[in-house]
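Of the protein chains in this complex, all but one are displayed in their positions.
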Amino acid sequence: MKLGARKTILLGIASAVVLTTAGCGGGLLSSGDSGSTAASGPIKIGMVVPISGSSAPTGAYMKNGAQLAVDEINKAGGVLKGRKLELMVEDEACDAQQAVASANKVVSAGAVVSVGGYCSGATLPTLPIFQKANIPMIIPAANSQDLVKQGLANVFMINGTGKQQSTTALAFMKKSGFATVALVDDNTSYSKDITTETQAQIDKDGSVKVLLNTSVTAGESDYSAVVRNIMGKNPALVYWTGYYQEGGLIINQLKKAGFTGKIMVADGSVDPSLAKIAGAGAEGVFATMTQTPDTIKGAEKWIANYKAKFSSDPGPYSTQSYDAVRLAAKAIEDAGSTKGADIIKALTAIDGFSMFSGPLKFTPEHTLSSGGFVILVIKDGKFVLNSVQP
Amino acid sequence: MSENVDSTQAPRKIGPPLSRISRLFESKQLGWVALGGALLAPFVTATPYSLNVMTTAAIFVLLASGLNIVVGYCGLLDLGYIAFMAVGAYTAGILSKSFDLPLIFTIPAVLVMTILAGLIIGAPTLRLRSDYLAIVTLGFGEITRITANNLTITGGPSGIFGIPGLLTIGRFDVQQPAVLYYVTVLVVALFVLASARLGKSRLGRAWRFVREDEDAAEAMGIHTYKVKLLAYIFGAIWGGCGGVLFAAHLSAVSPQSFIFLQSALVLMAVVLGGMGNMRGVVIGALVISLLPELLRDLAAQRYLAFGLLLVIVMVFRPQGFWPARGYERDRGSDGADEAAVARGESR
Amino acid sequence: MTAILEVKDLQIAFGGVKAVDGLSFSAHEREIIAVIGPNGAGKTSAFNCITGFYKPTSGSVLLNGLDTTGKRPADIAAAGVSRTFQNLRLFPDLTVLDNVRAGMHLYGGQNWADAILHTPRFKRSEAMYTEEAHHWLDFVSFEGARGVPVRNLSYGQQKRVEIARALARKADLLLLDEPAAGLNYSEKQQLLALCRRIRDLGTAIVLIEHDMGLVMELSERIIVMNFGREIAVGTPAEVKANPAVIEAYLGKDDEGVQSNGDA
Partner (left out) sequence: MTQLIWDGLFVGSFYALIALGYSMVYGIIKLLNFAHGDIYMLGAFIGFALLTSMGGIPASLSLGALLLVLLASMLLTGTAGVIIERLAYRPLRGAPRLAVLITAVGVSFSLEYGVSAVAGPNPRAFPVRLEGGVFDVLGARVSLPQIVLMLIAAGLMIALNSYIQKTSTGRAMRSIALDTNASLLMGINVNAVITRTFFIGSALAGAAGVMAGAYYGKIDFLMGFIIGLKAFTAAVIGGIGNIKGAMLGGLVLGFVEAFGTEWFGGQWRDVFAFAVLILFLTLRPTGILGERVTERM
């Protein structure tokens, strides 16, 4: 009786498998092409951003920005004679494994363009996936030099690179006469990229002196060690290139320790919460950042739309994501098709497409010709455009 | 109070496998059925996504079966197991990238490195009491991650990317998702079989003796320290090979993939599945790795669920959902023992 | 012929307390020696010193002529000692057979590679393990299921399994720590017979026991301990007559009666 039972289950499983095999499509035997370049119906746009994890809030800002653009375009009649856009958001959680899974999901779903990418470390392993599928990537936020180093044809970055950011930073230091600077990163690839670039450019330029270039461990509360270090060197400017969580703490603790010099943060720290965490000490903190709606004249209408739609203020990279989608739509329109190769061609050809960061033209290595970085400063707990610009 | 006295008082009861179902689950063929299912799965769905998810799951199964040797068989709680995978992945990645080798040729080096890692972590700590050991392994896990994050040879925080594929022979590239999936499944199957067989050998029994009562084991001439170290080394090898597959699968290795959370997930797979029972562990691994993919919307809450589940399982069913079968065939037909169990329990 | 076990001036102290204070005795082939004495006399401590679970403060232990003082238990077991514990120390979740197989660990006969590849060698040795296990269970006349976890067995059965495990070690010297504790009269009689059968294998037995009846009937020599010291040695008759013993043990007969009664 035992044997009998065993046989039946074996048979059962086997037959079940066979049936499903015969039944469903998408299997090895069925035609592998998952209809990514279908000639009709909505056009899928994939977006892999952090929905969970410590960077989740930024992911939400990006998602909203992209959604706003999609809705506007669809309201205006879509692309390629009335085909609607459809945004597909998947979680990246700043983890390579998650990102790869999500990227594959997006590819499988037949997206024709990817407009995601926030954590450089997690975005890097997704490059080969989109490349294999020949899907263009318009990366709105992640900006590590490593992304474009490999010179992949399908990768475009519309956020300023670490290099461009550090150029702006250096220019600002020289212009406002900061002779000595301390570079502090949080040991993430994004952050280290900026410090290394800054260090390199300063060394080349020579007019500013780096007194200290150090890293801290993200996720801790007590940064007295680095604070002590900075106090010892007493630079005119501290340039923090990490994210706002630690940035706020370090600013706060620097001020508590009686630091009299100025502090500047990179775009990763440009978040409303920075000032909240840093407390009173945040006043007068500079930031290197691409234009945000609050700093762009004539963007009030855009902000109003955003607020009306999501009943919350736009945040970091809302604009870049918004532009990424518009750019994708434009490229598809120009290409006149949803074939990856055509869209990539169209993207490379684009010239003068107007975005928040200014008119767009890609450099040979597919980055912005001008990073569009500006200097912000915190006034009454809000980031505003600084009077002095490099 | 003494550990051993504790373990005998452990609130466990392993009932006899009376129902037909459980007998089926104990059947020898089950492994083959599972393998068959895994091999046929791509015929059902072969989108890059599903293949990716299935490959990840398979690698996770390998990890779980490795940790099962350490935790399940030998009863050593390792909270930093993912470190071994990190060692494997980084060794493979660095070598294959810098010498532009197919990953497969890095395996010897990986073995050496992981065994070394096992010795380095195990040798000083295995004399510690189990709870100290747990924390120390956790410490080693974190140290490994942080070191990988700080060194330049490991590519610092952004890690290593653009790693060459597992193997390419002429126009045949193992890196194609489907092919890679099959390779992974077969490798994993072999490892799972191997660890299951180890569990049923003299060494495997020695591990269980150590788990149940170290002193009694010593008294029978078992070098508990050596035996534990062996468990560690085998666990390390399993993890290291998992690392190679991981590197091949993602073509990139970065520190964020080796946080404590990952170690904890593997541990959950082992504990929930049923410590010491390879079949249970495989199921546990599949559930832990596939469930979040199936219901991505709940992904954010899954750790809460897992945490609660751990507590509940430990309190109400410490041996896991599918515990190791506490029975073996007696000299006579195995009807005898069940009858006897009834007697045994009626006492 | 050389003694299987030779204990010379064994001493162990915990803090200030001297649990064993200068114990010396030796055991030969086919000899059954009983160590008796009131609770806390240091009998079990002495056992733990001999088997390496305690490191003696001073003195030496020789097994078949070679010095095993302060070696780790596994090595001493390999040198030819096997033991049972005062209160059962089986592997509760493992089957009866596996518990007995534990005693055979030193047989070897396979390595991990054999296990993974399931080589003929592996199959042979596994078969041998099982056969031996059954043999020793038969030897201790263990009836009942052998494929079930020992935790499901009765106390008496578990005691048998523990002895079978110790025997499977095939040691020259067998240390039994209160083997009769908690057994009823008939079980004790069976134990008596079993000990004699073990003795006839050529094994030397040293047992700690409170049941005077059993001790007197079974053992050729009796060592009486008190406060860690050996206060008397000799045949049952001699010890019975020894005034020091009588003093240390007021009414040893009650002892016997009690432990007979508590079945």
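Chains: A, B and C, in written order; residue numbering restarts at 1 for each.
As a convention for this text, a residue touches a chain if its C-beta (ideal position, glycine included) is under 8 Å from a C-beta of that chain, and two chains touch if they have at least 3 such contacts.
It should be emphasised that the depicted structure is a prediction, and the values quoted were computed from it without experimental measurement.
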Which of A:Ala56, A:Leu80, A:Ile303 or A:Leu385 contacts the chain that the document leaves out: A:Ala56
Residue among A:Ile43, A:Ile158 or A:Ile277 touching the omitted chain: A:Ile277
Candidate in contact with the missing chain, chosen from A:Ser224, A:Thr363 or A:Gln389: A:Ser224
Touching residues on subunit B - with respect to the absent chain: 1-3, 6-7, 9-11, 71, 75, 77, 79, 124-125, 127-132, 134-136, 138-140, 142-143, 146-147, 149-150, 215, 260, 264, 267, 271, 300-301, 303-304, 306-311, 314-315, 318
Contact footprint on subunit A, counting only the chain that is left out: 52-54, 56-57, 187, 214-217, 219-226, 228-229, 231, 245, 248-249, 252-253, 256-258, 273, 276-280
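Here is the rule we use: only the chains that are shown with their structure count from here on.
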Greatest separation from subunit B - chain, by CA centre: C
Chain centre separation in whole Å, for subunit B relative to subunit A (CA means): 35
Geometric centre distance via CA averages, subunit C-subunit A, whole Å: 72
Shared-contact residues (touching 2 or more other chains) in subunit B: none
Sequence positions of subunit A contacting 2 or more other chains: none
In the complex with subunit C, residue positions of subunit B that touch it: 4, 7-8, 10, 12, 14, 16, 194, 197-198, 200-206, 208-209, 212-213, 215-224, 230, 234, 326-331, 334, 336-337, 339-341, 343-345, 347
Interface residues, subunit A side, partner subunit B - complex: 1-2, 5-6, 9-10, 13-14, 17, 20-21, 24, 26-29, 32, 34, 51-52, 90-91, 94-97, 100-101, 104-105, 107-109, 120-122, 124-125, 127-129, 133, 144, 146, 150, 187-189, 191-193, 215, 217
Contact set on subunit B toward subunit A in their complex: 20, 23-24, 27, 29, 33, 36-37, 40, 42-53, 56, 146, 149-150, 156-159, 161-162, 178, 249-257, 293, 296, 299-300
